[in-house]
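Only one protein chain is missing from this complex, and each of the others stays in its spot.
Showing chain A:
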Amino acid sequence: MQAARTAYPLKWRIMDALEGVAAAIWPARFRRATPYLMLLPAVLLVGLLVLGLIQIADASLRTLDTTTFQFSDDYSIANFRRALTEPLFLVVARRSLIAALIVTAVTLIFAFPYAYLMVRTASPGLRKFLLIALFLPFFIGQVVRAYGWLIILGNQGMVNEALGLVGVAPMRLIYNYPAVLFGLVQYMLPFAVLMLAPALTAIPEELEAAAGSLGANWVRTFIHVVLPLARPGFIGAGVVVLTLSLTDFAVPAILGGGSQDFVAIAIYDQFFRTSDQGLGATLALMLVALGSILVGIVFALFGAGTLAMGRSRA
């Protein structure tokens, strides 16, 4: 009896029993359905989003009667016409789009050396420091950080005081477009670094050594070897930064001080200030379309990068 117990331990018996129960609930012939079962939560979640989108689409086709504050029963494209013709919305859309493009370019330029150093440094201490510095901003919310910049860059802020010491008159550093761009770049940097780092890790260091021994100095090694091989990382990071900046709310709201509204703020205003859910829904749909078109263009031009999970690597 003792011998049998050691030969077949209790843990195995429990596992056998559990497997038996599992087989009773989900017989082997259902096995082919198992992957779909695992997909179910995600499908439900996306399904809810689609339902929401349908509702938004429905709302976008109804106009608000400003006298009765009732929505029309019949559909019209009046909201879309307003969104495309009223100069305010065009200004906001152009401002968001240009900001997203500038922020993406600047962020990628700043994120690359950071990610490269983090991946390639021989010092584990430095790598740890860079990683911690990267994750620290995530612990402070976006709103708190934006307020932090208000304090630092404000008229009586640290920067202006420091400038005062060297005899420079106080400058308006906040509530303008550059301040919003600055805040967005600062906010996006960790995302970009996180997307770039795996792509750089995937480039064997030996390739750079090889390029050197084949006669390439570091500039040419960078241009001909590192940059092309890091492309999937740039695409992944670029798409993430582009979509996040295009749709950002808090940074333009706080650092823009009401003068630098982005599309997300315009949508908020329609929903919660003018209560025109129809127009708000229209703007939301157009933002989704704009983002999708941009991502589509990037994918069409450059492939899906790291977001393709290595499938498109030709």
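The working rule: contacts are C-beta pairs under 8 Å (C-beta built on N, C-alpha and C of every residue); 3 or more make two chains touch, one makes a residue touch a chain; residues count from 1.
Throughout what follows, contacts and distances are computed from a predicted model.
A.B. asks: There's a gap in the complex where one chain should be. From "Cytochrome bc1 complex cytochrome c subunit", "HcnA protein", "Transporter" or "Putative spermidine/putrescine transport system ATP-binding protein", what does UniProt name that chain?
C.D. replies: Answer from the record: the omitted chain is "Putative spermidine/putrescine transport system ATP-binding protein".
A.B. asks: Based on the whole complex, identify which of A:Thr66, A:Thr85 or A:Asn217 touches the chain you can't see.
C.D. replies: If we include the chain that is not displayed, A:Asn217 is the one touching it.
A.B. asks: Please pick, from A:Gly141, A:Pro178 or A:Pro228, the residue that touches the omitted chain in the full complex.
C.D. replies: Residue touching the chain left out of view: A:Pro228.
A.B. asks: Would you mind spotting which of A:Gly164, A:Pro178, A:Pro204 or A:Gly296 touches the chain that isn't drawn?
C.D. replies: A:Pro204
A.B. asks: Using the touch rule from the top, list residues of chain A that touch the missing partner.
C.D. replies: 204, 206-207, 209-217, 220, 224-225, 228-229, 314
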